[in-house]
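Attaching a single structure in structure tokens format; questions to follow.
For this depiction, one protein chain was excluded, whereas all remaining protein chains were kept in their positions.
Note that the chains take the letters A, B and C in the order they are written out, and that residue 1 is the start of every chain.
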Amino acid sequence: MKLEELIRQRKTDKDILLMTHIVLGYPSFETNREVIREMVENGVDCIEMQIPFSEPMADGPVILKANQDSLARGTTIENCLNFGAEMCSTHDISFLYMTYYNIVYKYGEQRFLDQAVKAGIQGLILPDLPPEEGADLCKKAKQKGIAPIMIYSPTSTNERMEELADYGAGFVYCTARKGVTGSHSKLDSDFKSYLERCRRATSLPLAVGFGIQNRNDIEVLIGAADMGVVGSQTIKLVDQHGSEAVGPFIKELFGNT
Amino acid sequence: MKLEELIRQRKTDKDILLMTHIVLGYPSFETNREVIREMVENGVDCIEMQIPFSEPMADGPVILKANQDSLARGTTIENCLNFGAEMCSTHDISFLYMTYYNIVYKYGEQRFLDQAVKAGIQGLILPDLPPEEGADLCKKAKQKGIAPIMIYSPTSTNERMEELADYGAGFVYCTARKGVTGSHSKLDSDFKSYLERCRRATSLPLAVGFGIQNRNDIEVLIGAADMGVVGSQTIKLVDQHGSEAVGPFIKELFGNT
Amino acid sequence: MSTRKYFGNWGGSYIPEALHETFRQLDIAYQQIRNDPAFWDEYTALMSTYSGRPTPLTHAENLSNHFGGAQIYIKREDLNHTGAHKANNVMGQGLLVKRMGKTRVIAETGAGQHGIATATMAAKFGLECTVYMGEEDVLRQRPNVFWMEKMGTTVVPVMDGSKTLKDAINEAFRDWVTNMDNTHYVFGTACGPAPYPEMVSWLQSIIGQEAAEQIVSQHGKLPARVYACVGGGSNSLGIFQRFLEEEQTELVGVEAGGHGLDSSQHAARLCGNDASAGIAQGYKTMFLQNDDGQMLDTHSVSAGLDYIGVSPILADLWEKKAVRFEAATDQEVIEALDLTMRKEGIIPALESAHALVQAFKEAPELSKDEAIIINMSGRGDKDIFTIAHAYDDPSWKEFIIDRAAQYRK
Partner (left out) sequence: MSTRKYFGNWGGSYIPEALHETFRQLDIAYQQIRNDPAFWDEYTALMSTYSGRPTPLTHAENLSNHFGGAQIYIKREDLNHTGAHKANNVMGQGLLVKRMGKTRVIAETGAGQHGIATATMAAKFGLECTVYMGEEDVLRQRPNVFWMEKMGTTVVPVMDGSKTLKDAINEAFRDWVTNMDNTHYVFGTACGPAPYPEMVSWLQSIIGQEAAEQIVSQHGKLPARVYACVGGGSNSLGIFQRFLEEEQTELVGVEAGGHGLDSSQHAARLCGNDASAGIAQGYKTMFLQNDDGQMLDTHSVSAGLDYIGVSPILADLWEKKAVRFEAATDQEVIEALDLTMRKEGIIPALESAHALVQAFKEAPELSKDEAIIINMSGRGDKDIFTIAHAYDDPSWKEFIIDRAAQYRK
């Protein structure tokens, strides 16, 4: 089934969905495995698996460091793709790849998409590939049933949002604020009107990420967005308290305490 | 009696005269006193007493250092003038002052000459005062019976030598070579013809200095000049072997071994 | 005219969505200045009264005689205020910032030259300024950091990745996606997303324009060859552009050969075999990267040439064979530096000395009535710590040890 439909389906039972993020090979693939299991068992709806890149320009300090450590441990793209395939076949939720365009480009767009399809990956997030540069890749991905995820930013104009919507599929990733991943976002009235602009610009589901850290943040999103995205926060959690801390954290985000 | 006459008189008994040099206050006035006694007792004809100056531009390393050390020990011009007067009244040979012009200028030309006359000083050597700049001082000195000593250099032209002769009195100081005091001079055929040029340019007695270090050097001078000048060499001697080494050294220079 | 985004297969604008609008506005502002002749007049006037342009073209007679071939001319970008060609680009962008009404600038810096130039411009134009500099480079180039700070700039050491230029660029972009409202990113070389490659090259084109006029008036005709070192590509494009259409002039770009092209310790992207096409830091070019697309560590004796990428404009000129690319090793660079100091009394930057190496190799091939121009992108006295170190100078070491002893007390 296509990502957008899966999301809409899951959304019928829940007031908000949750997408989490991991950096592949950080701190290790074994830990990735445990963390993902905790996430799935606690009801996470989508997981974006970041294939590390040496120049993660759009990422803040936590994810940046995770990228570097993973590479320093020798993580290769083959490792990542194999792990991705394993996860898709193990867990019945939606998995996406997140990475930078050079990884896909060097591997070969066609080859990368083929592998992703074979594995069962449902979406692709490339923060440094605006559709002007990636129109072709977006088209090919869609044809293969992989959703190219578009990103909205508070700096995007209404026209720009509409333009982007045409290229995307699955959902739109709305960054809660300017800047890079990591620090907490103020989800204030400006944020609300930004989300309204997003909603008007596209019929795709809206995911909101960047600095979503706790149940309060998630509550703000209920009604205004379809999915919250938690990134750096889980990495910090695992760094500090190990993978077994992930389940309770996810529960709390869902309001199941 | 005037310096020139004194020199001619002494020369009637000797094939060569000897002028030695000390830096006042170096290593101390007491040592100066002893060294001068040794010199006089051993037949030295003239002694140039250098009043130290902080910028002895025409002096080489040995005398330069002696100037600096003397000043560092606190030697003043008053000390020097008093000591000069004491020597003149103690010993019956010719004493000259050697210094740089600034010392005379700052003390006052008139005042300086008056003191020198009172003390019994017979000549004045100022290596940085060419007669173009010092014509007036030369004239005043002569009037007071103090001989302004002119300096010839191998670089002086014949015309220049004649010009200088007119300003001078006492004797002419012929530097044996270019350069500063201290290092040994090659007294070769070039040197001989230079001394002939000197002889032709002036009727004053000729003293030869700069790098005269031993009896051999003195022997070369016999017949060609009236007086040898020994400077740095005695300072080194006293530094190394004390003032008692001066007597034997002077004896040797005179060929009295 | 409008901005060229692609140069043959290279270039583009691979930027996060958050910067889309910022780049759109930058591009509009850039096109305005580009199409406004008054801007170029303002720019050249500023460079003349503030930075000492035109910089001279010096006939290196001793070197010419030494090699016995072509007449060697040196374009003296070292005489620019702040000591390198970097000032050209930076002052130009400063005028742009004023027009855009922004109040803060950020920059990356490797060797420190671009950082110094940006700090200088920020002081002159009354702008707030933050410079990102890899920690490695902060350690290597402390004097530059000192001066930047004294001019009121905040220097942020970047602790990530290889802690060099590329990481500083990433960090500057991270700042920019947060502060684009009041902040302009003064990119330091002809790389990065459009319009930077074209804009920086255009601002640097003042070098070649002057040089062409000067060589004709001093030598009587255009040069046979023009040599420039290639880091990101700004000084080389600065001088090359004017001669691209001139049939009789061959253009030679010299990359950092480090310990040799086979050593994998170099920064040769166009003349070696270790680079491949890729996309990073917002643009597509030849990058030094592994098969997975991860960027490699580079090496050069000169902090300004050890960059993983290269101007997309140069990648295009390389592919079209309009510019020839060569490499100079660290060792050759020190030798050329030595010879230039002794023969001409000129101290080239280590970067610039790469261009000298290749020119010295080729000068003897050319006849005495031919001229070659070397773009001396900067002066070397900024490199005292590196150069004295490379020479293993004992009294320098002693001096540093003595100083340290004073400070340790």
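Throughout what follows, a contact is a pair of C-beta atoms (placed from the backbone, for glycine too) under 8 Å apart; a residue touches a chain by one contact, two chains touch by 3 or more.
Every value quoted in this text rests on a predicted model; they were computed, and no experiment measured them.
K.L.:
Going by the touch rule at the top, give the shown chains the omitted chain contacts.
P.N.:
B, C
K.L.:
For the chain left off this view, which of C:Thr120, C:Thr298 or C:Gln358 is in contact with it?
P.N.:
Only one listed residue reaches the unshown chain, and that is C:Thr120.
K.L.:
Considering the whole complex, which of C:Leu26, C:Leu57, C:Ala111 or C:Leu314 touches the chain not shown?
P.N.:
Counting the whole complex, the residue in contact with the absent chain is C:Leu57.
K.L.:
For the chain that's not shown, point to the residue among B:Ser156, B:Thr202 or B:Ser243 touching it.
P.N.:
Checking each option in B:Ser156, B:Thr202 or B:Ser243, the one touching the absent chain turns out to be B:Ser156.
K.L.:
Using the document's contact rule, name the residues of chain C that touch the chain not shown here.
P.N.:
48-52, 55-59, 62, 76, 79, 81, 83, 119-124, 126, 139, 142-143, 145-147, 150-152, 218, 338, 341-347, 381-382, 384-385, 387-388, 391, 393, 395-397, 399-405, 407-408
K.L.:
Since one chain isn't shown, list which residues of chain B touch it in the complete complex.
P.N.:
Touch set of chain B with respect to the missing chain: 53-58, 60-61, 64-65, 68, 71, 76-77, 100-103, 105-107, 127-130, 132-133, 150-157, 160, 164, 175, 178-180.
We take it that only the chains that are shown with their structure count from here on.
K.L.:
What topology does the chain touch graph have (line, ring, star, complete, other)?
P.N.:
Shape of the chain contacts: other, as it matches none of the listed patterns.
K.L.:
Write down the pair of chains with the top C-beta contact pair count.
P.N.:
Here the largest contact count links A-C.
K.L.:
Centre to centre, by mean C-alpha position, how many angstrom separate chain B and chain C?
P.N.:
66
K.L.:
Round to the nearest whole Å and give the separation of the Cα centres of chain A and chain C.
P.N.:
38
K.L.:
Considering chain C alone, which of its residues make contact with at least two other chains?
P.N.:
Where chain C is concerned, no single residue meets two or more other chains.
K.L.:
Of all the residues in chain A, which ones touch at least 2 other chains?
P.N.:
none
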